[in-house]
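Only one protein chain is missing; all other protein chains are in place.
This part shows chain A:
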Amino acid sequence: MSSATLTSTGVVPPGAEAAAPAAVAAPAEETRRARTSAGNPGVWWSGAIAALIWIAVGAVTRFIPNASIGFTEWNLTAEFGTGTALVGGLLLALAVIGPRLGAVAPVRGSGPWLIALAALTAVWQLLTAKYAVLPAPFFAPPQALVEVYLDDYARLADSFWNSLKLLAHGFFLGAAIGFLTGVGMGWSRVVGYWVHPLVRFIGPIPPTALLPLAFFFSPSSYAAAVFLIALATGFPVAVLTWSGVASVNRNYYDVARTMGASEWFLVLRVAIPAALPQVFVGLFMGLGGAFSVLVVAEMMGVKSGLGWYLTWAQGWASYTNMYAALIIMALLCSGLITLLFGVRDRVLSWQKGTLKW
């Protein structure tokens, strides 16, 4: 109040005087904000918090003694502790320096997930190695998985490769047969008449129930495994291709026919492209089916593969090895689904608003 009275005696009217500093302050505020967001982006906070938790995980692993129960002894505990702390340190450096170098942008969004993963690893470590709430041999701490990967990588890599090969054989065979069956059923009355009841009757049977038949009729046990996966893939692909072809807008055919299209043109250039979105739904379901029979298909007749590895590890109660293989299997399945989504997005780029995986 007193300052207002003081200045009011001057040349500048009080209202203008009050507005002036605000006008000066505003650009200053703007430049400061601009500097933080572009020139000097500051610290990647969620990354930094994740880094601190990872360092804490290292400390917990290193300095809390392992619970000793029976003969169980977890190797690599100290190394795992050092390793996680190192990862935490590197992450911290990235979180602090990275924004200045513009190196954080691609991973910025995953900060909360890094925090969650660190926290989960800490809980996992405490519940297994440190306090044995989840007891051996049914549960294993993270360092035990690292040990499996270091010791058994050759067999795991081999298994990975063989599973991928088996899945590819079975999936492509099943998808091809299922696709052709579906197109035939959707297009031709005769094929529909004869094949539809068969598909309805045999299709819904869980493929694994046909295991003995598959082994009896197949020339080799590998062929039997391929057959099972192909069956699991083929049924959903056939059904969805069929429904896709059968539900194509009739007017598309009328348009093409009035322009002189042959029967083949109608199938290849109208029916199939129009049915493709449905076909892809079938392919996704088929891939899921293929994963679910992989373990059973590999139970008999093959000597390498992730499903085989799972059965083999369970056979001598090495659950640590089982978890290690499970993680690889999850990565394989997820990778293949991602791949299929990539193919779908490319092939169906004409569709609007497709779901991103």
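Throughout what follows, contacts are C-beta pairs under 8 Å (C-beta built on N, C-alpha and C of every residue); 3 or more make two chains touch, one makes a residue touch a chain; residues count from 1.
To be clear about the criterion, contacts and distances are computed from a predicted model.
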Identity of the absent chain, which is to be given by its UniProt protein name, from "Sigma-70 family RNA polymerase sigma factor", "Cytochrome c oxidase subunit IV", "3-phenylpropionate/cinnamic acid dioxygenase, small subunit" or "ABC transporter ATP-binding protein": "ABC transporter ATP-binding protein"
Candidate in contact with the missing chain, chosen from A:274, A:300 or A:336: A:274
Absent-chain interface as seen on chain A, which is shown: 249, 251-252, 254-262, 265, 269-270, 273-274, 276, 348, 350-352
